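One protein chain is absent from this view; the other protein chains keep their places.
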Amino acid sequence: MDNLYRDFILEHYRAPHNHGALDPHDLAFADSNPTCGDEMSMTLVLDASKQRVADVAFDGRGCAISQASASIMTDELRGMTLDEVRDMDPRDVVANLGVPIGAARLKCALLGYKVLQGAVTGAISHWPDEADVLQKGPVS
Amino acid sequence: MDNLYRDFILEHYRAPHNHGALDPHDLAFADSNPTCGDEMSMTLVLDASKQRVADVAFDGRGCAISQASASIMTDELRGMTLDEVRDMDPRDVVANLGVPIGAARLKCALLGYKVLQGAVTGAISHWPDEADVLQKGPVS
Amino acid sequence: MVTAHVQPGVLDGAAFRADFPVFDRPHRTGRPLSFLDSAASSQKPRVVIDAVADAYAHHYANVHRGIYELSEDATHRFEAARDALARFIGAPSAREVVFVRNATEAINLVAYSWGRTNLHAGDLILATEMEHHANLVPWQQLAAATGARIEYVAITDDGHLDLDDLRARLARGPRLLAVTHVSNALGTINPIVEITRMAHEAGALVLLDAAQSVPHMPVDVAALDVDFAVLSGHKMFGPSGIGALWGRRDLLDAMPPFMTGGSMITRVTLDGADWNEVPWKFEAGTPAIAEAAGLAAAIDYLEGIGMAKVRAHERFLFDQAWAALSDMPGIRFLGPDDSDEHAGVISFMVDGVHPHDVATILDGEGVAVRAGHHCAQPVMLRYDLPATTRASFSVYNDLDDIVRLTDAIRVTQRTFGTA
Partner (left out) sequence: MVTAHVQPGVLDGAAFRADFPVFDRPHRTGRPLSFLDSAASSQKPRVVIDAVADAYAHHYANVHRGIYELSEDATHRFEAARDALARFIGAPSAREVVFVRNATEAINLVAYSWGRTNLHAGDLILATEMEHHANLVPWQQLAAATGARIEYVAITDDGHLDLDDLRARLARGPRLLAVTHVSNALGTINPIVEITRMAHEAGALVLLDAAQSVPHMPVDVAALDVDFAVLSGHKMFGPSGIGALWGRRDLLDAMPPFMTGGSMITRVTLDGADWNEVPWKFEAGTPAIAEAAGLAAAIDYLEGIGMAKVRAHERFLFDQAWAALSDMPGIRFLGPDDSDEHAGVISFMVDGVHPHDVATILDGEGVAVRAGHHCAQPVMLRYDLPATTRASFSVYNDLDDIVRLTDAIRVTQRTFGTA
């Protein structure tokens, strides 16, 4: 935990990629982390087929973990099909942070993922079951 | 506790005094012991002044303690004024049993008293606070 | 006649007593305690007491994700207890297990939350004549609040649920059947698989009161195919202050919260609130944290014995006690006489002696039994009894307890001159 704040994370926190709001957009969603009240919104623009992410942005305030996680995750999205986005594994989102995430901060690491799933499914998504993400995840 | 069932108690239990129902009567009341569901009713006939007990009877089924207690207590009532009955001390009712009564059986010992108070006050009476009866009572 | 040697496959009660510190305390008679009131609440094994103490001493903080080591530890253990309970009762998911104080609160939760949302004037609720007050009064209150009607499935003279009566009442289309797995007043084990099938065919949900079954026999809520089940930790070697509601996820998801406050919300403004997901939606405020750790230890302890063995042991004791009491004059029983359908709970009458007096005299002999209506007054009314005396068994009982029970009943009868 003590190396949770590696430079990599802090850089994404200080200068998050894909930050802001896209207008006009095709998909939008907002959700919050009940443990801290942090709120995040996300806007997506699709390509002409309306099946693929052309652009994405996230907004809102939050901790370094949630901001860095959303920043890193959104970097991956362009060009993905909506089905691929829906099939994303939350364990990969956590793993991509490159630092160990414990149960107490898991929702921070997954807030961006949850908002994204809300955007592409059009409904409030459930938090992934903690045990699934932590037990089988590549990091602990 | 082991000498709770002295012959005195058992005799009152087997052949309770003042058992049955008076008809006609001036006052009547029935109540129950929530810890066991035992129910008891009492009927009283007053003298011409309507201020004094002329006759009394109790009915219902119950344990040896509640039956003996009601039997002994009702023996005392004839000739008492209603005010005197209302002023009766529940500790005396317990003491008159002549055996130690613990908290677990206190309601048994006081069921007759409670029904009597209901009859003379015309309303459901509260159980005397256990601590009051047990702490200060002459027996334990 | 009590047979003097232990049957094969049956547990050694004395060995279990060594696990329970209460048996070190001498009764005021100087004799060891013969504890025959486990149906009211079980004694606690040392492992459970130690687990509670350890939770307070070394793993305690408020749960739900304080961002520090101790709170993560406490939260993890709390949720692990939920997992253990889910596994123990065959729940498909730990997310379906809601921690409450006791079985009573679990039933009230369903009556308030599911009931007040789903029931309307004229709807029918079915309970049975053998329910504990906990599984009766909340439904009566629900009926009074919603205008729903309530009917009761009859019991037969020998203490079975009357399945013909059940069938007839199910035909009237009740919304819910509230039924106990084991009657704490009669000892009857109800045929829940069959009952649930009948109820579901009639379109009724089934709430199972498993307070008296989970501690004493294998229970699998999925196999029983019920919709809700409730239990109390304190009856299954666990701490007081903790119990559980299990419910089908789709039902729990659709229900509004019961109590509200901290941890059951995701967002609160001055204009209103959004609810957390199940099970947390139903757990307002700080829960029974160390008690959950104790419950997990109790489940471990029970699993270590094996629930089939627990059941076999208590069944053996029931058979022996029933036989021994049958040999005595002036004893009458309630409930089925076949131990296939009778848990380790014997409700009986000693002719000519009120149950309260029986219990007091037995206490004088160091034998702890319960006397009263056992929070099942309608059962007493059904059999026109003011009360009964009840002896109930657990793993720490053995044939010696039956000898002491019968001896103490003889003392009672001598005292009252009834035999």
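For clarity, chains are labelled A, B and C in written order, and residue numbers in each chain start from 1.
In the analysis below, contacts are C-beta pairs under 8 Å (C-beta built on N, C-alpha and C of every residue); 3 or more make two chains touch, one makes a residue touch a chain.
Note that the coordinates shown come from a computational prediction; the quantities given were computed from them, not determined experimentally.
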{"item": "Contacts of the hidden chain among displayed chains", "value": "A, B, C"}
{"item": "Residue of C:290, C:321, C:334 or C:405 touching the missing chain in the full complex", "value": "C:290"}
{"item": "Residue of C:152, C:280, C:333 or C:393 touching the missing chain in the full complex", "value": "C:152"}
{"item": "Sole residue of C:260, C:339 or C:406 that reaches the chain not shown, by the stated touch rule", "value": "C:260"}
{"item": "Residue of C:308, C:323 or C:381 touching the missing chain in the full complex", "value": "C:381"}
{"item": "Missing-chain contacts mapped onto subunit C", "value": "21-22, 24-25, 27-28, 33, 35, 37, 40-41, 43-44, 46, 48-50, 52-53, 56-58, 60-62, 66-71, 101-105, 107-108, 112, 129, 132-138, 140-141, 144, 152, 232, 234, 239-242, 257, 259-263, 265, 267-270, 272-273, 284-291, 356, 359-360, 362-363, 367-371, 375, 377-378, 381"}
{"item": "Touch list for subunit B against the chain that is not drawn", "value": "32, 34-35, 37, 102-105, 107, 126-127, 129-131"}
{"item": "Residues from subunit A at the interface with the omitted partner, ascending", "value": "1-2, 4-5, 10, 35-39, 61-65, 104-105, 108"}
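One rule holds in what follows: only the chains that are shown with their structure count from here on.
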{"item": "Where subunit A and subunit B are represented by their mean Cα positions, the distance between them in whole Å", "value": "74"}
{"item": "Centre distance in Å when subunit B and subunit C are each reduced to the mean of their C-alpha atoms", "value": "36"}
{"item": "Length of the line joining the C-alpha centres of subunit A and subunit C, rounded to whole Å", "value": "45"}
{"item": "Subunit B, residues touching no fewer than two other chains", "value": "none"}
{"item": "Multi-partner residues of subunit C (each touching 2 or more other chains)", "value": "none"}
